[in-house]
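Inspection log for the structure reproduced underneath, given as structure tokens.
All protein chains of the complex are present and in place, except for one that has been dropped.
Every chain is named by a letter (A and B) in the order it is written, and numbering of its residues begins at 1.
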Amino acid sequence: MAESVPRRSHPRRKPISSWPIHAVLIVAAVIMVVPFVWQILSVFKTTSEVTRIPPTIIPADFSVHSFETFFSTVPFWSMFAVSTGSLVLRVVGQVTVAALAGYAFARMPFRGSNVLFGLFIAMLMVPSQLFLIGQYQLIRDLRLLDTLPALAIPGLFSAFGTFLMRQAFLNMPKDYEEAARLDGANPFQVFWHVMLPMARPMLAALTVLTGLYSWNDLLWPLIVSPSGENRPLPVGLAGLQGQFGTDYPTLMAGALVCSIPLVIVFLVLQRQFFAGIANSGLKG
Amino acid sequence: MKHKWTGAMAMAVAATLLTACSGGGTETGSAGGTGAAAEKVTLTYANWSEDQSPAMEQIAAEFQKENPNITVKVQTLPWPEYWSTLQVGAAGGTAPDAFWMLADHFREYAKGGALIDLSDTVKSGIDMSVYPKAVSDSYTYEGKIFALPKDFDTNGIWYNKALFDAAGVKYPDDTWDWQDVQDAAKKLTDPAKGVWGIAAPIDAQGGYYNTILQAGGTIINADGTASDFAGPAGVAGLKFWADLQKAGSSPTLKQLSDTEAVSMFENQKVAMYFSGAYWALRFYKNAELKGKVDVAPLPQGVKRATVTSGIGNAGYAGSKHPEELKKFLTFLGGTKAAEIQAATGTVLPAYKGTQQPWLDSMPEFKLQVFIDAIDYSVPLPVAGNTAEWQGLAAQYLAPAWDGTKPVEAAAKEYQDAVDQVLAKK
Partner (left out) sequence: MTNVAAKPARRPSGRRAGGNQTSVWWAVAFIAPATIGLVALYVWPFLSTLIKSFQDVPAFGPATFVGVDNYTALLSDGEVWEAFGNSALYTVIVLLGIPLAVVLAALIEQAGRGRTIYRVLFFLPVVTLPVAIGMVWRFIYNGDFGLLNYVLSWFGIDGQYWVADARFTIYAFAVVGIWMGLGINLIILGAGLQAIPKAVYEASALDGAGRIRQFFRITVPLLTPSIFFVTILTVIAALQMFDLIFIMLRSVNNTALGDSKTIVYLFYEKAFVQFDQGYGAAIAIVLLIAIMIATALQFRLQKSWVFYG
């Protein structure tokens, strides 16, 4: 975004020092990426080739057997649909719920609202595994086990999301809000037409973070889907490990195929990802 | 073939129920009393093996053919999550209707009232003598039967003929004793090639339980109140494995943690692997092992012995369709289900007389070894919270395996830890 600004403000320094900077960064970037490169190379090897000592770098005969094994074992597309469906539900739901509550906490204080907000913050610190049993019982009592909503429901309510949205609204100037109110808008109209659009950067942040959590979740889908229906990709991938033990080419192929959808989304929308996460870290 | 009457009985029951109700397949009326069978009912049936799930599907389809009112959904859960998922479901009232059970987990479920009691169903016409007693006994709790044996397994020596040939060692056979294993393992080991004679992990069922029994030991006393790992037989049985480690005839524990023993065997890094019949199909299907693998009986110690166990098909006490569930479990325990498992080579079915198709499905393996072993088999030891004290084994026995503690000392510490678990409740 501000690519050209630093160059203009430090005209003398840029050319001298960019070499060592790039050298360090390139080394670091290579270290970051090596695991992925190794993964991709291994996908095309045979099982006996990956266990060879010392390892070979380039696959001997570029076998695609690992993909065949993966796709014939894991119902990839239906799991992909489940992952995507629950992600959409969770993101839309959480963003809506958190924006409403965050706005009220920021702009409509009432007696006890600070205590209530403290309760939200306290829940942030509790390890999430601790909620599992209680959440499971609720989903069961709502007769939602094995359904798509069951995957998304606990994620709809997020203390972290509420906290972020409150921060966003706290930072906004009051003028627009008051102007709208003088025009006779009710609080929901003010929120919806005036404030929410201004909170777009934080909404994007929350969308990105919630989406990541939803896509990655392993334990909850396992527990809430006892009949094995509506299972997302991480579950299929974890099952693969149990079944193929150390058939690393197949495991690596599975890991690759299941990760790629989100990587593509990230590459396309990287600006939004970065802006989103940067926003979540800005002080309120 | 000979014992067809269980299946026949199931069909008779099905026929009675079918004629008793009208058209079937409609959501008619109340679910009260005998009319319940008229409804379309869906049962779920959980397992943890992708390898076996095709056969389970086939069994479910066969059952549905006979019971058009009942749909069975087979679900396969990943092994590491199977028990936690099942436990949460059972405690929460939503477990699958039917599921696989193992002897070491069974007691907690039976004690907690999570399993449907099959005693009456058995009384009304299931002959328990068709199952290996060691297996059916392990699914009996306080005199009640809670699961029908699905399959069983005894142990043998899986070995890689190519590696034996390369080292010029004679294949294992029923004359082998402990010393033969130690000697062969040593000769087969070739560090330069990254090949070891045997895999010696800390494995109870395929490993040290067998050798403790072969040394004349008992593992757990008759009333399940104390263990015996530190007695002379216990120590000897553990020492068998520690010695293999000490001689360098096996990959180290660390190597076996990185790459499980079975994978080492499949990758042709180890020549011998003591384990059960359940690997047969996996080895058979592995193209790289074609023509290289066979199986021999476990070696003799003071006597011959192998532990045996088997998966049981159990039902959930909280099932909404107990009658249909019992019918399905009966079918699972019957000949037809056994025959499907045998013919597909899936596992060694528990039902007596149905094993021949299994042997025939993989003629290259001397699978008869596993059936012959029934004669000297001993049930897998279970007592108290078995899963808990078994889970302690790796921690307490590892120092004996890697030589940092005398076997006697490690055995004593493990015994004390197990006894402490057994003393609870």
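We adopt the following convention: a contact is a pair of C-beta atoms (placed from the backbone, for glycine too) under 8 Å apart; a residue touches a chain by one contact, two chains touch by 3 or more.
Treat the numbers as computed from the prediction; the structure is a model and nothing was measured.
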Contact with the hidden chain (one of A:Leu89, A:Met202 or A:Leu233): A:Leu233
Touching the absent chain when the full complex is considered, from A:Thr162, A:Thr207 or A:Asn230: A:Thr162
Option touching the unshown chain, where B:Gln87, B:Thr140, B:Thr218 or B:Thr344 are the choices: B:Gln87
Chain B residues that touch the omitted chain in the full complex: 80, 83-84, 87-88, 90-91, 108-109, 111-114, 194, 201-203, 252-261, 385, 387-388, 391, 394-395, 398, 401
Contacts of chain A with the absent chain, listed as residue ranges: 2-3, 5-7, 9-10, 13-14, 17-18, 21-22, 24-25, 28-29, 32-36, 38-39, 42, 50-55, 97-98, 100-101, 103-105, 107-110, 113, 116, 119-120, 123-135, 138, 153-154, 156-157, 159, 162, 174, 177-178, 181, 186-188, 191, 212, 215-216, 218-219, 233-234, 237-238, 241, 245, 248, 251-252, 254-256, 258-259, 262-263, 265-267, 270, 273-274, 277-283
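The definition used in the following text is that only the chains that are shown with their structure count from here on.
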Inter-chain centre distance, chain A versus chain B - centres from mean C-alpha coordinates, in Å: 40
Sites on chain A touched by chain B in the complex: 47-48, 51, 53, 73, 132-133, 136-137, 140, 145, 222-223, 226-229, 235, 238-239, 241-243, 245-247
Interface residues, chain B side, partner chain A - complex: 44, 46, 48, 50-51, 73, 75-81, 84-85, 88-89, 92-96, 194, 259-260, 262-263, 266-269, 288
